[in-house]
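Here the complex is missing a single protein chain, while all its other protein chains stay put.
Naming follows writing order (A and B), and every chain is counted from residue 1.
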Amino acid sequence: MRYLNLLLLVIPVSIFLHLLNYSPVLLFLSACLSIIPLSGYMGKATEEIAIYVGPRAGGLLNATFGNAAELIITFFALKAGLVEVVKASITGSIIGNLLLVLGLSMLIGGFKFKSQKFNRAAAGMHTSMLLLAVTGLIIPAVFLHTHANPAAEPLSLGVAGILIIVYILSLIFSLHTHKDVFRPSQESSDSPKWSKLKTMTILLIATLFVVIESEFLVEGIDPVVNTLGISELFIGVIVIPIIGNAAEHSTSILMALKNKMDISLEIAIGSSTQIALFVAPLLVFVGYIIGQPLDLLFTSYELIVIIMGTVSTAVISLDGRSNWLEGAQLLGAYLIMALAFIFV
Amino acid sequence: MRYLNLLLLVIPVSIFLHLLNYSPVLLFLSACLSIIPLSGYMGKATEEIAIYVGPRAGGLLNATFGNAAELIITFFALKAGLVEVVKASITGSIIGNLLLVLGLSMLIGGFKFKSQKFNRAAAGMHTSMLLLAVTGLIIPAVFLHTHANPAAEPLSLGVAGILIIVYILSLIFSLHTHKDVFRPSQESSDSPKWSKLKTMTILLIATLFVVIESEFLVEGIDPVVNTLGISELFIGVIVIPIIGNAAEHSTSILMALKNKMDISLEIAIGSSTQIALFVAPLLVFVGYIIGQPLDLLFTSYELIVIIMGTVSTAVISLDGRSNWLEGAQLLGAYLIMALAFIFV
Partner (left out) sequence: MRYLNLLLLVIPVSIFLHLLNYSPVLLFLSACLSIIPLSGYMGKATEEIAIYVGPRAGGLLNATFGNAAELIITFFALKAGLVEVVKASITGSIIGNLLLVLGLSMLIGGFKFKSQKFNRAAAGMHTSMLLLAVTGLIIPAVFLHTHANPAAEPLSLGVAGILIIVYILSLIFSLHTHKDVFRPSQESSDSPKWSKLKTMTILLIATLFVVIESEFLVEGIDPVVNTLGISELFIGVIVIPIIGNAAEHSTSILMALKNKMDISLEIAIGSSTQIALFVAPLLVFVGYIIGQPLDLLFTSYELIVIIMGTVSTAVISLDGRSNWLEGAQLLGAYLIMALAFIFV
């Protein structure tokens, strides 16, 4: 986290580049770099507030704003009409969390510990929730691929509604009726490190700058595609998910190094579930309201990538143990999937 | 069950409508409603006879006539040349049992009991049999989608033959070589409630009326599609499976309320397996004989729906526990799949 703070210095550079209207490619790069520490501060501040407001409201808060940075970036991308980028970044977030984050955590944790254990029952519960979330996300795509497309909008809205209801039910389950099943994660049970005023100020400023930098980033996508020959898909699937979740990723790896694989799994799988059940449907509604309809019509490749990422995670986590080879295998799968996008 | 008996009063209404040749839409609706209690009586009578003839012949009887009502409806639909309706109802029966019935059982049972346990080993055995049954069902479809179609008929017949042989082997397994593994289900171990004569009479009359009402129902499909704008697919995937299995469904929910989740799982998964291994192949042979060839060429959407339904059930049932959220998730998946068919 501390080293990432150095990236805050890139913020003035990006603003300068924007004002000078100099190089959109450099603007894009500086926006990417500056979002990394900012999204980290947003996440940290949200966790602090969660401690102040108590476990239930705090759980709700984390559940709603856990992927806030990504939500902001994809909102501006959607506003700019980059629908394919948004869908690619939903795909990329899900597999990034499952394969890249979990893979790195298991690999690096596995270098330190020969075999790392985690709670099979909890992992199973998270995995089954993820699987059903993913099912909900892919069903309309498969249907729309094989049938008439005029129905894309009403169907996407209906499915988004059902997914958000299931998400609300899962919050009622974990925060109310079955809250004892989910052991409190170590971090949130800590006492707050920042004062209330400091927390709110940090959250406000970080969010403000994420908004600004997200606009810069989206502005720079077209020039980057035209100048560097990188595809929109690559930016959506690889770049946006990595910068939007970088801080979260480093937490997952740190926990693996402390042999707390349960938390690593919770971060990786929980974040993917949140994308599928909350972020994606929310973007469907937002797109409908702002007149940039986002159908859930993922490409066959996105579908297969999501399914294989989910199934791989399920199989790896079912035995309640991890080692460096499992991490390397997940990373290998991620690299193969990422490689494909370079050749688009 | 008792409330469902009131629906028997709809039988004379449907006959009246048929004789007057009045409204085919009302005829369709009345036929649907009257099949619900009739299929319940057929199932109950089959179980009674199973008790009289002893466990082995009884098991065979239940295995063969467990989905008799549905077999009769789909037979008449096939005879009328509604091949797509028949294939849709095979899909709908499989996911209806896995997602709707099991989902409702877990949801309603979960409202009463915080966590419900069931035998993991038995659930695993049923699930793996279901998975292999489903594999058999989808392989020819995938093959025929990607290769020449002229082979659809001989291939479908060959696959149907293999599936039925596996079904017969599974009966030998459960009723002969490994009968001790399958604990007798509570109901069939009860003593009979009806006399032999009463049982046979009820079975005969119920079957007779199911046959009549099935003809009415099939007769009404075209008018309903044209008048109400409901698609044939929707009738096949949603309507026919629900009315054909309604009585069975209520048993599954009742068992969940009695905390006997093992029986709920057995009904839901067992019935799906039976559809895939017995009903579907039988219809292929029947279609060949009556000159209405039924290939196993399911649409991509039907295939994905069947696969995701099976995998979801497998993941949910692998941990040997259920709760209301898992039920809600299965129901959510069912609603999303059903929603898609409304927009066809």
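Simple rule for what comes next: contacts are C-beta pairs under 8 Å (C-beta built on N, C-alpha and C of every residue); 3 or more make two chains touch, one makes a residue touch a chain.
Everything quoted here is computed from the prediction, not taken from an experiment.
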In the whole complex, of A:Ala256, A:Leu294 or A:Leu330, the residue touching the missing chain would be A:Leu330
Filtering B:Gly40, B:Gly58, B:Pro140 or B:Gly309 for touch with the omitted chain leaves B:Pro140
Among B:Ala151, B:Val225 or B:Ile242, contact with the omitted chain is made only by B:Ala151
Contact residues on chain A toward the hidden chain run 114, 299-301, 304-305, 308, 311-312, 315-316, 318-319, 323-326, 328-330, 332-333, 335-337, 339-340, 343-344
Across the whole complex, the chain not displayed is touched by chain B residues 121, 124-125, 127-129, 131-132, 135-136, 138-140, 142-143, 145-148, 151, 154-155, 158-159, 162-163, 165-166, 169-170, 173, 177-178, 314, 318
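The rule we apply is simple: only the chains that are shown with their structure count from here on.
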Cα superposition of chain A onto its copy chain B, rotation angle rounded to the nearest 5 degrees, comes out at 120
Between the Cα centroids of chain A and chain B the separation in whole angstrom comes to 40
